[in-house]
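Take this structure first; my questions come after.
Removed: one protein chain of the complex. Kept in place: all other protein chains.
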Amino acid sequence: MLIKSETPEPEKILEVKDLKKFFDIKQGFVGLGHQTVRAVDDVSFFVNKGETLGIVGESGCGKSTMGRSILQLQKPTDGSVLFEGIELTKLKNGQIRKLRKDIQMVFQDPFGSLNPRITIGTMLREIVNTHHVVNKTESKSYVEELLEQVGLKKSYYDRYAHEFSGGQRQRISIARALAVRPKLIVCDEAVSALDVSVQAQILNLLQKLKKDYELTYLFISHDLSVIKHVSDRVAVMYLGQIVELASKEEIFEHPLHPYLRALLSAIPLVNQPKRERIILSGEVPSPINIPEGCRFHTRCPFAKDLCKQKVPAFEQKKDGHWAACHFA
Amino acid sequence: MGEPQLQSETVNRVQINPLRKKRNKSYSKLMKNKLAVCGGIFVVLLVVLAVFAPLLAPFDPTKQNYGQILKPPSATHWFGTDTLGRDLLSRIIFGAQVSLKAGLISVGIALTIGIPLGMISGYFRGFWDEFIIMRVTDAMLAFPSLVLALTLAAVLGPSLNHAMIAIGLVFTPYFIRLARGEVLAQREREYVSAARASGLRNFSIMMRHVFPNILGPLIVQATLNVASAIIAEASLSYLGLGTQPPTPSWGAMLAEGQGYISQAPWISIFPGLFIFLAVISINVFGDGIHDWLDPKLK
Amino acid sequence: MNDILSVNHLSIGFDHSYGHTSVIDDISFNIEKGQTLCIVGESGCGKSLTSLAVMGLLPSGGRIHDGQIVYKGQDISRKSQKELSEIRGKEISMIFQEPMTALNPLHSIGYQVSEVLRVHQKVSKHEAKEKAIEMLRLVGIPSPEKRFAQYPHELSGGMRQRVMIAMALICHPGLLVADEPTTALDVTIQAQILELIQNLKSQFDMALLLITHDLGVVSETADKVVVMYAGQVVEYGDTKELFTEPKHPYTKGLINSIPKMDEDTEVLPTIKGSVPSPDEMPMGCRFVTRCPFAMEICSKIKPPKITDGHEVHCWLYSSEDVKGENPSVDKV
Partner (left out) sequence: MLLYIARRFFLMIVILFLVSIMVFGLINIIPGDPASLMLGQEATPQALASLRQNLGLNDPLYLQYIHWVGGVLQGNLGYSLSDHTPVLNILLSKIPVTLELTIFAFLLAVLIAVPAGIISAVHKGSVWDYVTTVFALSGVSIPAFWLGILLIYLLSLTLGWLPPSGYVAFAQNPVRNIILMIMPSIALGIRLSAQLTRMLRSSLLEVMQSDYIRTGYAKGLLEKAVVFKHALRNAMLPVLTVAGLELSSFLGGAVITETIFAVPGLGQLIVNAILTRDFPVVQGAILFMAFAVVIVNFLVDIAYSLLDPRISLGGASK
């Protein structure tokens, strides 16, 4: 089911198989009017050690839920998540806590993701001590070093979150993720709330840290240009599923799925001649009522009868280029 | 589900807002601050009265003096005397002890039971929260609190201690609700997710991360409830189910005076005035704390 | 006079107990009939506030200290709220960033759209309803008769923004102010809404004042662009020219720091630091703390307006010999 590669097999650090995450909306009592939101609906992919896998999609496509399900912040409904061969979905709470030393997350909201009542030094030190990263006596100097690594001053140790700007807070979030020396970091819209000039600083920082610490990123974003900048491989999500996955060069040069092609044509660009624009009709269907057949057929400008009836398989169309479309 | 909240004017507004708030603060906020300070001063005064009652009271509050029955306010008896010739001022000073004690202990009971239950319920959710804690508090809140306190006090037997227990129990569901609601709100905030993602223990997240963030509203509510508890104790005593004679209690004094309202109005007016002043100053003080905590949080 | 709107030397500040803060400092621009002008800048640069000032909807405490806002020859910056209410929704309309919260949740779509007509034109209820349905159809809402009776929560974000547009355009205003109208929407929906606005703009022959942080949107929609930084205009001119030949170091930095779709760069060029807070605002050029070409004079005296092709506010282009330094601009 997974890609066979000719070159020496890179080591898979994370492997997600048939992952599902459903939410129940209880409406009536005793199950009356019960509805299911299929936020993540059968997703499989893997991440190689040392690479950045970008996950791109519009709001509500399930990309953030998927990120949280991988970290077991939300229990997946079904499927498996293998991290370095360990099945995460079967772990008990205590074991998951230990695992957090290896997998970390950077959140989107630089204002909400920091506790307003604790100094950043205390916060970071608590994490370092919980996971016994260094000796308790050394943890303060370790944290101060950490702050410098993410481009902040040592003296910020005793400051509270509200004393920082959005960009600085995102640096603190990164320091928090980095504190335990993880192997994999899930970045969930980590730069989306920032202005472009600050966004560029944070993206550069993330790239630098990746090199310095041999990190692997799962980078979730709605912004194609950001995804293109950071990723080695890219997966495109639509309505709870991955519809296309390939290496960055391949996917942006030769997009196969009409959805990605529409996305690419829809981004307004600076200093570009007017392009042929594919404007998608309508809106993303609700994940409660997922269309029959291909999920994208309600908006696809090329949809045929087949698309309304048959679910397209997510298959390898070219070497290492996967897509779920009958006509790609 | 964390949707990408795009940049720009949300942040812009955040920057404009403080200015806007400060502007509005200027007159009415300053006024309110002054009120809060006045409230605080009166609260301190009450505490001093209560603590140093034996030193401050000019007479023995329980000593009857049949020569001085129903005397109107005068230089010796500032607030007059009651039906048994006891000095009203002294009784009011000692009454402060009862009121403050009742207010603090009953709220203390409610806090000790309510906050842990509410926090655990809100943090872990699930069956216990949804079906036991929530529904039971719903049911408890359906009873008029005064009626419930009356009944409890009656069943336990009339005394100040029982009245305090009754009031404390009656107030408990409010704290369960409040603590639970606040924890739920905090749980939605990303820093809690972040703390979980950092691998911290649930207990440590609750105590070190969530609790400090819900403390503000709890303090405010507790302060305001001290005021309500003072009224509740006075009401119970007024109806004869709280403090028992001869211990001076503002509510009981009022009840005694009611029958003499036409010939000796001071007997009921002064204790009532003190209940009112105590309650309003605690309320103002609580509001002050609320306003003081608020802008920092938001 | 072909200008439908001209903003002259506008300054806006906030009054509070400890004094006042200047937020918008001496900005000027003008929009011709049927033209699109974009104000672009990062959060907190004052672009939204400028648009609210045009509507006369400054948040409480905000005050226009100086300058004029001239619409069709009359200064509307000194008008009373009552006078303004006759202009708003009829002559100048506005749509906002958050379609989710900009509509009243308790009134039907139909009520909210036809209300504009009933306020500004004496029309019967029936006529208002017909026109409103017509307008809803025009903005691309499917089965508008049915939507008329629905409530905002029953519509998606994109649909709500269409309703906002219908509401704004139903009286055929001469100027539409759009404050980040697509920021809260997904790219595919953004493309739909931008296209809709463009079409309606030419159909109704109205001018558009578009506020955005997205340089891509500016590049594709605007005739003219104003680049703002910390409450001041740093560069102003024809879009094509400004984007192909940006002059101000801030504009250049901004354009460069966007990850590009057509080229691969390992390290993105950045603008160092962040926008200074209002109480730390530098005396001279407000960009001086982040500018790679800052000179001594920059931190002392506000840069002059230099018009060479288009308008730029920067000492680098000053013909005055600034203390003998005359760095080569090409290197920027």
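When the chains are written out, they are named A, B and C in that same order, and each has its own residue count from 1.
Here is the rule we go by: contacts are C-beta pairs under 8 Å (C-beta built on N, C-alpha and C of every residue); 3 or more make two chains touch, one makes a residue touch a chain.
Keep in mind the model is a prediction, meaning the values are calculated, not measured.
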Query: In the complete assembly, which of C:V23, C:M94, C:L210 or C:C291 touches the absent chain?
result: C:M94
- prompt: Of B:Q68, B:S121 or B:S145, which sits in contact with the chain we cannot see?
  reply: B:S145
Message: Applying the definition given at the start, please give the residues of chain C touching the unseen chain.
response: 55, 57, 81-82, 85-90, 93-94, 96, 98, 101-108, 115-116, 119-120, 151, 153-154, 164, 167-168
Statement: It is residues of chain B that touch the chain not shown, namely 24, 27-28, 31, 135-136, 138-148, 150-152, 154-156, 227, 231, 234-235, 238-241, 251, 254-255, 257-258, 261-262, 265, 268-269, 272-273, 275-276, 279-280, 283-284
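In the analysis below, only the chains that are shown with their structure count from here on.
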Message: Measuring centre to centre with CA averages, how many angstrom lie between chain A and chain B?
response: 48
- prompt: What positions in chain B touch 2 or more of the other chains?
  reply: 5-8, 11
Query: Among the residues of chain A, which ones contact at least 2 other chains?
result: 59, 195, 222
Residue ranges of chain B touching chain A (in the complex, touch as defined): 1-8, 11, 14, 189-191, 193-201, 204, 208-209, 212-213, 296-297
Chain A - residues contacting chain B, complex: 39, 59-60, 62, 64-65, 68, 71, 73, 97-101, 104-105, 107-109, 111-118, 126-127, 130-131, 162, 166, 173, 176, 179-180, 188-189, 192-195, 221-223
Task: Give every residue of chain A touching chain C within the complex, in rising order.
output: 58-59, 165, 167-168, 195-201, 203-204, 207, 222, 224-226, 228-229, 252, 262-272, 274, 277, 279-280, 283-284, 299
